[in-house]
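I am attaching a structure below and will ask some questions about it afterwards.
Right, chain A next:
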Amino acid sequence: LGGESNTLRFLGFGGNTQESQMEVFQRWADDSEYEIEGTSAGGTTEMISMIQQNPGEFDIVALNDTGMAQGQEEGVLAPIDLDEVPNYTDNIRDGAQDLTFLVEDGETVGLIRENGATGYAYNTELVDRELTSWEDIKADEFEGDLALLDRAVDRFSNCAVAIGADINEAADDEGLLEDVIAEAEAQNANCFSYWSDGATSIQYLRQENATVCEAWGGRVLALQEDGYDHIEYVMPEEGAMAWTDTLAIADGTENRETVHELLNFTYDRENLLDLSDMMNYTIQVEDPPEEMTDLPDYAPVEDLAFRDWSKILPLQDDWSERFQEVKQS
Partner candidate 1 sequence: MSFVVERSPVPGWLTERISNRHLVAVGIGWVTLFFVFPILFLVVESLNFGDGSLFEAYRRAMGGVYVDAFVRSFIYGFVTTVLTLVFAYALAYYLVFVSDRVRLLLTLVVVPLWVAYIIRYFGLLLFFSPTGPLGELGLEIDLLFTSTAVVLGLANAYLPFAVLPIYNSLNAIHHETINASRVLGAGQFRTIREVVLPLSTPGIVAAGVIVFILATGSFLGPAVLGGPNQAMIANEIARTFLEAYNIQLASALAVIYTVLLVAFITAFNAVFNLQEALGNL
Partner candidate 2 sequence: MLEVTGLTKYYGELLAVDDVSFRIDEGDFVTLLGPSGCGKTTLLHMIAGLREPTDGQVKLRGEDVTELAPEDRNIGMAFQSTALFPHMTVRENIAYGLRMHGYDAEERDAQVQEFLELVDLPDHGDHFPDELSGGQQQRVSLARALAYEPDILLLDEPLTGLDRVLREEMREWLMTLQRELGVTSLYVTHDQEDALSMSDKVIVLDEGEKQQAAHPETIYEQPANEFVATFVGKSTTFDGTVTTVNDLPIVETESTRVAVTGDHDDGEDVSLFVRPEDVDVEPVSATADGGTTTVSQTGSTAPTAAATAENAFPGTVEKVANLGNRTEVTVTLESGETALANTPRFPDIAVGDEVTVTFDPESVVVV
């Protein structure tokens, strides 16, 4: 079972982002004696659990910001030597390199890859006006036709944005949190279902289960490319929660040096632009090309508020339960 010495194992979320990533990895592998094998898992916890249960089996992982925070707590990540990845420091904007979840005790443990925002999408054939704000989804006409994201922290983040608050502050301020939760309850009123994976949000839109659905921009773009151009993505005027995907090195890898080499290759500018193009998401490169800035949820790192996972992670358990109560309100 054990990985052969000249195989690198990559663990990701699967799907389009994984395929895109694998394509770039493959370019590197074609010029080396290494092979890259991709595995995917169902969710963040599953991924972390898989690394734990299979020590030494994985070399490189793609995690989202939650996963990074959790991964650090579980100690499944190895530090990255940025000196060995010059392309990263050169091509990625400075502000994006030291986000809280990328650094542990002063050492970099994650390299930011793409990021996006969770806005919403709606079916223009069924809605005869333009939707622009988080307020719009609370309209009575959408009762039972709205689907939202089923993850407490993300959900509360968007609700905080909707009421003009910062989720990181809500973490410290019980009163503010109550306001956020009140907003979540208000949005819940129309909601017929919470989705926990991007595919389901798209499925709801496609099958017209949902008229309005909280969604990821890249997904909606892909759906439009499939001919569903009556589905419109909205970046609400109040803004939206930002999420991030990162690359990290799994603790216990026996191929530290090679992985660094691979990472360096990945962060070559050409490769990054290709990745962004394939994924339909922003990558925080210096001088982004026009195709990238045209993405519906494009925003430079300066304009984005990232979550402070050191505050939020300990609250996740509690929030998860509060959110569960919101659903049943």
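The set was built so that all candidates are chains of the complex that A comes from, given by their letters.
To be clear about the criterion, contacts are C-beta pairs under 8 Å (C-beta built on N, C-alpha and C of every residue); 3 or more make two chains touch, one makes a residue touch a chain; residues count from 1.
In this text, all values refer to a predicted model and were calculated from it rather than measured experimentally.
**Student:** In this complex, work out which of 1 or 2 touches chain A.
**Tutor:** Spelled out: of the options 1 or 2, chain A touches 1.
**Student:** In their shared complex, at which residues does chain A touch candidate 1?
**Tutor:** Touch list, chain A to candidate 1: 43-46, 70, 144, 151-152, 188, 191-194, 196, 203, 206-209, 316-317, 320-321, 324-325, 327-328.
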